[in-house]
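I'd like to ask you about the structure that follows.
For this view, one protein chain was removed and the others were kept in their places.
And then subunit A:
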Amino acid sequence: MRPILLQAHERSLTKIRYNREGDLLFSSGKDKIPCVWYSINGERLGTYNGHNGTVWTIDVNWDTTAFVSASADSTVRVWDVQTGRERNSYTLEAPARCCAFSYDGNSILYTNDDVMGKSCEMYLTDIRMRPAEGPSVRINISQLGHRKVTSALWGTLDQFIITGHDNGELVQWDIKTQDDVRKEKPHTAQIMDLQTNRDLTFLISSSKDCTAKLFDVETLDHLKTYTTDRPVNSAAMSPIKDHVVLGGGQEAIEVTQTAATTGKFEARFFHLIFEEEFARVKGHFGPINTLAFHPDGKSYASGGEDGFVRIHHFDNDYLDYDF
């Protein structure tokens, strides 16, 4: 089936996210304005206006009422999904990088970059409180000897948090004690993205070292490795099949020197268990920055450095195919 092209971002995409039901698709890019779309036909529902810099990460809560965005303008904002109105804004000392809703949808975590002489810090806040009251938890990541957080998400039952770092490190944080209870270094280069499967049991990391790896969320046991020959910017797990999709490609900074064919900007499908690549989907003419599976597993979306979001619906052949 022909892919749906979502064409509203003027600059490269940073993150796309489906809501839990999968009817809406949220996207953010370097152009300051996150958008929301109907995932079924690609019609744009609206935008969230207010940020004054690249929006690095977005997330939506489980009942699709609140939407959070972290921006390089050093603010993290929580929005009302339906009206697009800004609910809360949290101002940081440095550009914000990550944000994520907790399982219950009441708390958010966010981090800031370690630039301008600031430390990389992670904050947890209850969005029902006023921003002036300050974060409930504040952890100075740099002081604890870790590198900058590039990706973060909540673990099982909101008991812990997992962060990916720019040296390839993976850290599990206990929320109560605020300790880094588990530290692994599965990658040799920056972790670009972390995603879990639907029931929050597996974690997949993507790294510049050209691999994506699968872990157990609780123990951080390394289970599988998916190897490509290009940096991997994002990887997502199919909710219905034992498949993962990897996106990436030659780094944007080098792309001008190479033809599209050598950049390898395809989305690559691997078998979750056998670690074997079995399909590729072409389309983007720049590296894929972010990938998301539709919760029903029948389509997936990719956002690229080229500024496009592409929604690909799988053919029946794919859905019938048993690897």
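Operating definition for what follows: contacts are C-beta pairs under 8 Å (C-beta built on N, C-alpha and C of every residue); 3 or more make two chains touch, one makes a residue touch a chain; residues count from 1.
Quick note on the criterion: contacts and distances are computed from a predicted model.
Asker: The complex has one chain missing from view, so what does its UniProt entry call it, picking from "Protein kinase domain-containing protein", "CTLH domain-containing protein", "Eukaryotic translation initiation factor 3 subunit B" or "ELMO domain containing 2"?
Answerer: UniProt protein name of the non-displayed chain: "Eukaryotic translation initiation factor 3 subunit B".
Asker: Consider the whole complex, including the chain that is not shown, and state which of A:N52, A:T91 or A:T156 touches that chain.
Answerer: With A:N52, A:T91 or A:T156 as choices, the missing chain is touched by A:T156.
Asker: Which residue among A:V115, A:V181 or A:I273 touches the omitted chain?
Answerer: Spelled out, the listed residue whose C-beta touches the missing chain is A:I273.
Asker: State which residues belonging to subunit A touch the missing partner chain.
Answerer: Residue positions of subunit A that touch the missing chain: 1-2, 4-5, 20-21, 38, 40-43, 62-63, 103-105, 156-158, 198-199, 201-202, 216, 218, 223, 229, 242, 258-259, 261-262, 272-274, 295-296.
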